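A single protein chain has been removed from this complex, and every other one stays in its place.
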Amino acid sequence: MSATAVHSLWTMAGGVTSAAPVEKFKAPVIEYTQLAPVLIVIGVAVVGVLVEAFVPRRARYYTQVFLTVVALAAAFAAVVGLAAGGYGTTKAHIAAMGAVAIDGPTLFLQGTILLTSLVAVFTFAERRLDPAAHGNHVDSFAAQAASVPGSDSEKAAVKAGFTTTEVFPLVLFSVAGMLVFPAANDLLTLFVALEVFSLPLYLLCAVARRKRLMSQEAAVKYFLLGAFSSAFLLFGIALLYGYAGSVSYAAIADVVDGAVTKIDPALADTMGNDALLLIGGAMILTGLLFKVGAVPFHMWTPDVYQGAPTPVTGFMAAATKVAAFGALLRLLYVVLPGLAWDWRPVMWAVAIVTMLGGAIVAITQTDIKRLLAYSSIAHAGFILAGVIATTPDGISSVLFYLGAYSFVTVGAFAVVTLVRDAGGEATHLSKWAGLGRRSPLVAAVFAVFLLAFAGIPLTSGFSGKFAVFKAAADGGAGGLVVVGVISSAIAAFFYIRVIVLMFFSEPKADGPTVAVPSPLTMTTIAVGVAVTLVLGLAPQYFLDLASQAGVFVR
Amino acid sequence: MSFPLLTATAALPAIGAVATAAVPAARRTTAKWLALVFSLATLVLAGIALARFEPGGDRYQLTESHAWIKDFGVRYELGVDGIGVALMALTALLIPFVILAGWHDADPLETKSSRWRPTQGFFALILMVEAMVILSFEATDVFLFYILFEAMLIPMYFLIGGFGDRAHTGSDENAAAQRSYAAVKFLLYNLVGGLIMLAAVIGLYVVAGTFSLSEIAEARANGSLSMATGTERWLFLGFFFAFAVKAPLWPLHTWLPNAMGEATSPVAVLITAVVDKVGTFAMLRFCLQLFPEASKWATPVIIVLALISIVYGALLAVGQRDIKRLIAYASISHFGFIILGIFAMTSQGQSGATLYMVNHGISTAALMLVAGFLITRRGSRLIADYGGVQKVAPILAGTFLIGGLATLSLPGLAPFVSEFLVLVGAFSAYPAAGIIATTGIVLAALYVLVLYQRTMTGPVKAEVQGMADLKVRELAVVLPLIALLLFLGVYPKPLTEIVNPAVQHTMSDVQKKDPQPEVEAAK
Amino acid sequence: MENLIALLVAAPLLGAAVLLCGGRRLDRAGHWIGTLLAAASFVVGVVLFLDMLGKGAEDRALHQKLFSWIPVEGFQADVAFQLDQLSMTFVLLITGVGTLIHIYSIGYMEHDERRRRFFGYLNLFLAAMLILVIADNYLLLYVGWEGVGLASYLLIGFWQHKPSAATAAKKAFLVNRVGDMGLSIAIMLMFTTFGTFAFGPVLEATGETGEGKLTAIGLMLLLAACGKSAQVPLQSWLGDAMEGPTPVSALIHAATMVTAGVYLIVRSGAIFNAAPDAQLVVVVVGAVTLLFGAIVGCAKDDIKKALAGSTMSQIGYMILAAGLGPIGYVFAIMHLVTHGFFKAGLFLGAGSVMHGMNDEVDMRKFGGLRKYMPVTFITFGLGYLAIIGFPGLSGFFSKDKIIEAAFAKGGTEGWILGSVALLGAAITAFYMTRVMLLTFFGEKRWQPDAEGHEPHPHESPKSMTIPMIVLAFGSVFAGGFFSIGDRFLNWLEPVTGHSHGHAPVSATTVTAATMVVLVIGVAIAWAMYGRKPVPVVAPRGSLLTRAARRDLLQDDFNHVVLVRGGEHLTRSLVYVDHTLVDGVVNGTAASMGGLSGRLRKLQNGYARSYAVSMFGGTAVLIAATLLMRAV
């Protein structure tokens, strides 16, 4: 590169472009109504922080729960309004100066995230499961997260009836990040959204009331690995920026497709350098695959799922996956379709090891939360199969799967919160023996969720699995379907094992009790079951929705 | 719009299942009666369907068609041909007997907490299975069928694992472990089969773009659908594998003895007489119809497997020490005959196979249920624990013998008709296969008579002393079945008339003609 | 008239149904119902017979189609009956002798609490046998064929509490099933060859197919016949079948069951006529069995088993005759009928003896019974004379014809067959004389049984003796009646056809030779058993005797090869099923678990190793992407 070729930014303005008229600085146009869902959630989150500061301790819980529910519901209403207004289809466009895409997938995923979160928040607010401490109802979260476990200060906090009502604003912040994540239309927004939804999650992981050491360990692992992965993501972004000279999806896609013919010869070395593109692309994929929990970036999943407070696990498992797959879809379909020949084989491999790895390792798990974590890994593999289809059908099938899966997950973890013994939740599988005898209804509900995970027909899991496999087969990935089917068979083994344990084993004398939850958790579970069955029996409406929504705007 | 008879026939037991499950814990008897009434009402509906079915009419009759999952190319399409309506009627017929035979099988041993309602669950699950099986016989949409094919595993699984035979040897824990092993084995085998079929189902959609049998047939007829040879074969194998597991065909059979051994006798009947028929039915309905070329391509191997099943199942039946496992292996042998008949691809073979499905259902039900009554009395499944029952309970022994004779296909009883048709059909296409299969009739006599001799004849064993003969409820189960066996053995014409046209359709699907007799061929 | 045919079967079938389903209420009247219905069937038979006699020889055959049984594309099986002279002969024999045996059983089974059921089974037996002989197609014949098997199973095993009876019954059924396999294969062959298995079309079309097919069909039919008629190599069940009550033995040996094989071969004459190779096998089987049965009969001390050996031998004669073709068909049937009389008489006589001897069957424990049971002695004696072919009695006429026909076969074959038949006659004379001498002559040899009950030999009640007397009449006069004016020949010829062979020796010579061997046989028996007292415990005997006592080791062969071999086979298959077939699946599951356990170790809890996995993953991802591009 010659010295003349390198311009200083300062000289560039006056030098090269001096002939052209100076562009006027245009004020950014922000379409506030179209961003309303995000704005509502963020706004209420901020209010939530203020509530922590100003509202008396006794009223905080109710205020926060109320605010959170209202915020999520209002945001969902906004999403529905936008969708009804045609922003998902005909009026789909890039908003906020190119930062955010308002289109079908965005709205569908935002709707899914909001609904899932709404349902999950009910489990956050549940205060009937643990026995009351010092006359106060307690939830799943530590009285005072800052106090050392087992210390006097913790006891004092419990005695004083402290509660960590901060979890509600944290959830809202996280949700806001998730809403932006799949909508992000440039890499910077992607990165910021990632951090916005991740950081609150790290904290949420750390604030369990019981088994606090594990909770903190989960948080630290999640945090370090998450930060590590986002560093990769960021470096990938840097490389892509170097490759295309822009972080906007559309601009990068143009360069990838070779649509940009006029390349400044001075920049020829970097711009359009395929090595930058490929390495950068791979590193961004790393970041996203970490979030979806694909092998070999999955190893945080079991530990974090196990250690985090179960309501958080449910929320995280469902919503994070939705958001991350949304972003992955957009990246692969909007930015890198021209590169499909390069990333498809790699993703094939990832999908295969993810499906098989998740299913195989799950076989020998003994903790229900870890089991579900591995199950989520296997499911990530199934969804990847749909992602790889690279057809419109692929998009809509993934959207549908995400919708179906997230409700099952939230429901399943909600059931996990119910089974308790003296040490809190009894997550070891041996303690679940004979649950079907003791509480047939709870066991039956959990069995429904497990069957949905296993993809048994007449549950949403089957519809979803069928949709992605069909898309994959249609998209020429028949091999993936076969592997998917095999790993489904393996996976069936451990779902069935749990069912066997619940129904066919004799209950143990010192077995756990099933707590009777408040209407909050009941709602969560009921919604989970209802969605599972409706999507299993009559999925057509939702499939229509997904296929209408399955078009990305560029 | 006419009354959706087929839907109603399937929906009624489903409603019954829900109603039965909802009966309060203490009203156990109410639940039983409710289940029985619903199953009888279903039988009435199935009878109406049978009566309305015109043998000479369209291929699929009483059809219903509604949009269901457009995105998957799936319609809720029902319709029955002669084969479907016959098997549907069989299912509806057997369930009341199953319920009646299992009257006390799910009574709780001791009063547990009020929420535990095994009795209600037992009968509700049976009705659920009935609903799914009936609907699967009616489905003319591959996807709809597939869904039911898989979904029926779940209630079956709970029936096997949750309500084991109380007659067992060894400790309770051991029995529970064996039972859940059997249930898991049943489910996993069938689930693996089903999942492999799922891959093929998806492949079919990719190739055909629809799941409707009629649309596929139409597309094939007007040439807009043509499958590459390789594709067709892979898809065929995917479907066939699932059906072969369900049927079960050697070497995919090992789940059946476990499942039938550990389940209560009525549930064992449900497995072998009803649920497994879905597998053989599907071979006839889907494998041959969807993949005629591949079916012909695979015929030699399948015939060999079927022959192995026949001989192997029979030999293993001879070697069993457990009454129910013996019957299970006998069933494996019989399923070999059915599959042989289907893939012989002659009119006689396929008519025989269809009749065989019906007759085997009835005969196994008779034998297994009587065996169940016997086992309940003595509390043991081991053949060696019996002896001389004939002396103390002659009616039980007599009905057991008749069930056994039906199993060994004695002329005059229904199974003979079907077995002979299968043999003739197989022989005319593959003489060697026909001859090998014929050895099955000797082996059948061996295992049946050995079983009868060891349990019923000889000096009366001390434990058998004072054994009660069949009670009214039990007679109500057995006698109608025996009457039916006799009737269909002497006068199977009503059944063959229904079945024949359907078989001719299948034969034309695979474009096969019966081999001509040598004398006529020479002319 | 046609409509009466169904009645033939219906009557005993009704009897069976009523008696078996009727329950204890019918216990007191059961035997009467059974006997009456059997008699009714006989009456119907007689009516039909008289009607038949009134018609010309060619249009005597009656047909009746009841309904279409199994209508399937290309496959028509009807329930239809055909009553021609051959069937008529059998109908009369079956119902006539059968009815007599029913009557006899009233007395014989008087003290058995399950007598009602016994009569039900007897009626079932008759019904099945009647279906067999009046069916108009092979498939319906097969129904009767298996029905006979079932009825024999039930009757042989009637005393089920005795393990030996149950075993014998099972054995009979199983061996018969092997034969049935032959019949079913034959039917399948007919179906693929002729497209039908009705008698008429099949037998008329034999000319239109090759000899190979016909030979195959013939051999399969022979296999079937061997099973039912207890011919070598499927004869082993017959001796054991003596475990049944004696009337059952009479029924099986005289009127039903064993005669079915002869019927089948004669009925299928057209097939055998066109398949000389098959015929040859038939005569060989007949000849071998003839000697086999006779030899076994010589060695048995059990009166019923001795008679059983005799049956086997006599049926051997019939099969031999049937194998000779048109020369022999008529004589086979004639011998069958006369044999029906005298063998039924002999068995009933044996039953009568046992009745009076506390069910003792060992002839070495009889002796001198002629004084105690004169009626039995006389009727049994007449039967004895008939069977050995004493001139003028039934057996003389029928057996003589067969021997003649055997010689008439011509060539070396003819000489061999004729000589075998003659030898058989000599042995028959020997063992029947032995039976006679051991039972009715000499000193009384009976002893108190284990509980000290001394037998008190006595004559049997009327219900038992009257049938014996009737049968004795038949034994004496039937042969003569049939032979005079070739009555029987003329009667059957339209159905079976007949040809006269050219015997290398004249009929007179044959008769004379027969007389000579007869005298020799009787003389040897007298020398061995009549002149000197008979030991109560059987001497060890020669090698042949010992072998013959064990049915010429055939059971031992079966036991070692089939039973033991089968046990090993099934046991090893059970093992294979468990370890191999199931093992593969369980093994897959286990190895999956093992793999899981190993992979699980990667999740070691250290965040840094997780980071390594991510880092490595990224590296691989990058490398793979670059590599993809490079390739």
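In this document, chain identifiers A, B and C correspond to the written order of the chains, with residue numbering beginning at 1 in each.
Convention: contacts are C-beta pairs under 8 Å (C-beta built on N, C-alpha and C of every residue); 3 or more make two chains touch, one makes a residue touch a chain.
Here is the rule we use: contacts and distances are computed from a predicted model.
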The hidden chain: which UniProt name fits, "Sugar ABC transporter ATP-binding protein", "NADH-quinone oxidoreductase subunit K", "Heme exporter protein B" or "Autoinducer 2 import system permease protein LsrD"?
"NADH-quinone oxidoreductase subunit K"
In the intact complex, which of the presented chains make contact with the chain not displayed?
A, C
Given that one chain is not shown, which residue among A:E217, A:D393 or A:E425 touches it?
A:E217
Hidden-chain contact residue, picked from the options A:L188, A:V353, A:A444 or A:M522:
A:L188
For a quick check of understanding: of A:A145, A:V322 or A:A546, which residue touches the chain that isn't displayed?
A:A145
Any idea which of A:Y202, A:F290, A:F325 or A:F493 touches the chain not displayed?
A:Y202
Just checking the interface: what residues of subunit C touch the absent partner chain?
600-601, 603-608, 611-612, 615
Taking the full complex into account, what residues of subunit A touch the chain not shown?
1, 6-9, 12, 145-146, 148-149, 188, 191-192, 195, 199, 202-203, 206, 212-214, 216-221, 223-224, 227-228, 231-232, 234-235, 237-239, 241-242, 245-247, 267, 269-271, 302-303, 306-307, 370
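Keep in mind that, in the parts below, only the chains that are shown with their structure count from here on.
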How far is the middle of subunit B from the middle of subunit C, if each middle is the mean of its Cα atoms, in Å?
37
Between subunit A and subunit B, the Cα-mean centres are separated in Å by 45
Take the average of all CA coordinates in subunit A, do the same for subunit C, and state the distance between these two points in whole angstrom.
80
Within subunit B, the set of residues that touch 2 or more other chains is 188
Spell out, as numbers or ranges, the residues of subunit A touching 2 or more other chains.
493
Applying the document's contact rule, which stretches of subunit C touch subunit A when the two form their complex?
589, 592-593, 595-597, 599-600, 602-603, 605, 607, 609-611, 613-614, 616-618, 620-622, 624-626, 628-629
Where on subunit A does subunit C make contact in their complex?
220-221, 224-225, 228-229, 232, 274-275, 278-279, 281-283, 285-286, 289-290, 295-297, 299-300, 302-303, 341-343, 345-346, 349-350, 357, 360-365, 490, 493
Name, in rising order, each residue of subunit C that touches subunit B in their complex.
20, 67-75, 79, 139, 142-143, 145-147, 150, 153, 157, 160-163, 165-167, 169-170, 173-174, 177-178, 180-181, 184-185, 187-189, 191-196, 205, 208-209, 213, 566, 569-571, 573-574, 577, 581-582, 584-585, 589
